[in-house]
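Quick one: the structure is below, and I'll ask about it shortly.
Of the protein chains in this complex, all but one are displayed in their positions.
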C-alpha cells in the first residue's frame, strides 16, 4: 500500500473540479434548506437541466457556448417555477416529495428512447465544451506542488469552478445579510409569523427556490464541462443525498458551510475509496468480502451512514452553533 | 391564482411534450397513435395491467401513508423495505447460495423480515432520535441517509443483475376475450386485493386498528384516552414494513427483482399517496390504483419508459387542483 498515492488522490479530489461542482450545488441547496427552510430533495434535477441545457444547445443544435449557458440557466428557472407554483403554498413535506420525484422523473425522461434524438438517450451527449477549453490561458503541461498535480485542463476547470464558488458566495452573503435575507430566515423559522407581518412568503420562497435552482444548474454545467459529457445516470438521486451530507457536514445556514463540507467530503470519500482499493489489491481485504467493483457501492452506503450519524450527533456541522440548532424546534 | 394554475399545468405538459415534438420535427417515428384495429382490446389490456400494478403499489403505499398519518414522518427509506423484502425472498428461493425454499415460505419469511426491519427502524432510529429532540425536518434527512445505506447494502449483497424467482416464472396467458393474463398475475392481483381488504378490516374492525385511526386523527386526544401511542406506532411500522416486503415479492414476481426497484416504486407510492390525500390509508389505496392505471394506460400513446413521468404529472396536477387529495381534509391554522 502506498500512502502517498492515497493522500495524493484525496487531496486532488478535495480541491479538484468535482469538489467545486458539489460546493456550488450545495450552495444553492443551502439557500433552500439552510436559509429558507425549503426541503428540496431534488437538487440534482436542477443540475441535470443545467447540464443538459448546455449540452443540447451546443451538441444537438450546434449553438454557441454562451447560448447553451443561458439555456441551462433558463431551464432551471422553468423547473423551479414548475415545482414551486403548486407546492410552495403547501406544507414542507409536499415540496420534498415533489422535488425527489421530479429529479428522478427528469432523469428517466431524459434517458428515454423518446427523448433520444435530442438528449442522446442512455448514451448522453459528448464534446460540447471545446469553446470553453479554447478560452483557457493556461499553457499545456502539468502543474502542482508536493503530492498534488493537475493537468492544464483540470487546472482551468477548477480555477473557473472555485472562482464561481467565490463569486456565488459573495452574492449569497450579501443576500442573506440584507432585509431580504431576514425575511427568508423568518420564513425558515415560522412562515405563519412572517405572513402575519405583511411579508409575501410565497413570493420570497419562490425567489429562493429559483436562485438556489439556478446555482444548482450552474454546478450541473460545470460538471458537464469538466467531463465534456452529460449522461442521465450521472444525475442519480443519490447526488442530492451527497449534497445534503456535505451541507450538514459543513454547516447548513452558513455561507462557507457548503465549501468546507465539499472539500472535506471529497477528501474523506476519496481517501477511503483509494485506501480500500489498495487494500483489496494488496490482499489485506479479501475480494470474497468486497471486490473492487463493489467499492463504489460501499462508498455510497458509508455516505448514508455518515449522513445518519451527522444529523444525529452533530446536526450543526463544523461551522454551525449547537445552541442555535437546539432552538429550532422543528 | 387561477391563471397561475393553468400556467403551471401547461408548463408541465410542455416540458414533457418538448422532446416528442422535436423528435417528430426531425422525422423520427411518431409514437403509436390511438388509432388501430385493436385499440379497444389494447386499452382493456392496459387497464387490467394497470389495476394489477396499482394494487401492488397500494400494498406498499399503505404502510408509508400510515406511518405519515401517525407520526408525520415521510419515510424516504420505505422503498428500501420493498427491495429488502424482494431480495431476501430471492435469496431464500432462487439464489445459488440460498437454501432454495419454495417461494411461498420464502415470501412469508420476507414479510417477517420486513416487519422486523420496520420495528428496528422504530426502535433504533425514530424513537431514540425523537428522544434526543431531533426535529422532524432533520428526521426526513435521516431517512434519506437510511435509504442510501440500505439500498447500497442490498447492492453489495445482491448485485446489479435483475433476477426472477424460481417458481411461476414463465407461464402462458389465459385469454379472456381481448385480455390476456397469466395465472400468476391473476393470483397476485387477487391476493393483493385480499390483503388490502384485510388491512381495511383490520383498521375498521379490530381494537388495534381503531387505535391506529385514533392516533392518526388526534395523537394527543388518543394518548389522553389511554391509548398506548408508542405501541401503536411500533405496530404501524411493523405493518408498513411487512406490507412493503410483500409488495416487493409481488412486484418481483410480476416484473423482476432489482436492487433499486424499491426506490422506483417509491415515486409511484408518493404519487398515489398525494393523490389520495397525505396520511389517509384508504386514500393511499385509491390513489395508488389510479396511478397504476394511469402509468399503464399511458403506454397506449407514449413509450413505456415514460410511464413514471405521467405519474409525476398526475401528482403536480393534483397539487394544483386539490392539494389535500381525493380523501384528505384541509387543516386549520393558528
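As written, the chains take the letters A and B, and residue 1 is the first residue of each chain.
The rule we apply is simple: a residue touches a chain if its C-beta (ideal position, glycine included) is under 8 Å from a C-beta of that chain, and two chains touch if they have at least 3 such contacts.
Going forward, contacts and distances are computed from a predicted model.
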| item | value |
| --- | --- |
| "Lipopolysaccharide export system ATP-binding protein LptB", "ATP synthase subunit a", "Amidohydrolase" or "Response regulator receiver domain-containing protein" - which is the UniProt name of the missing chain | "Lipopolysaccharide export system ATP-binding protein LptB" |
| From A:70, A:148, A:175 or A:227, residue that would touch the chain that is not displayed | A:175 |
| Selected from A:201, A:217 or A:308 as touching the chain missing from the view | A:201 |
| Contacts of chain A with the absent chain, listed as residue ranges | 171, 174-175, 178-183, 185-186, 188-190, 192-201, 207, 323-324, 327-329 |
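We adopt the following convention: only the chains that are shown with their structure count from here on.
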| item | value |
| --- | --- |
| Chain B residues within the chain A interface of the complex | 4-5, 7-8, 11-12, 15-16, 18-20, 22-23, 26, 28, 31, 68, 72, 74, 76, 125, 129, 132-142, 144-153, 155-156, 263-264, 267, 270-271, 274, 278, 302-303, 305-306, 308-309, 311-312, 315-316, 319-320, 323, 333-334 |
| In the complex with chain B, residue positions of chain A that touch it | 37, 39, 41, 78-79, 81-82, 85-87, 89-90, 92-94, 96-98, 100-102, 104-105, 108-109, 111-119, 192, 237-238, 241, 244-245, 248, 290, 294, 297-298, 300-301, 303-308, 311-312, 315, 326, 328-330 |
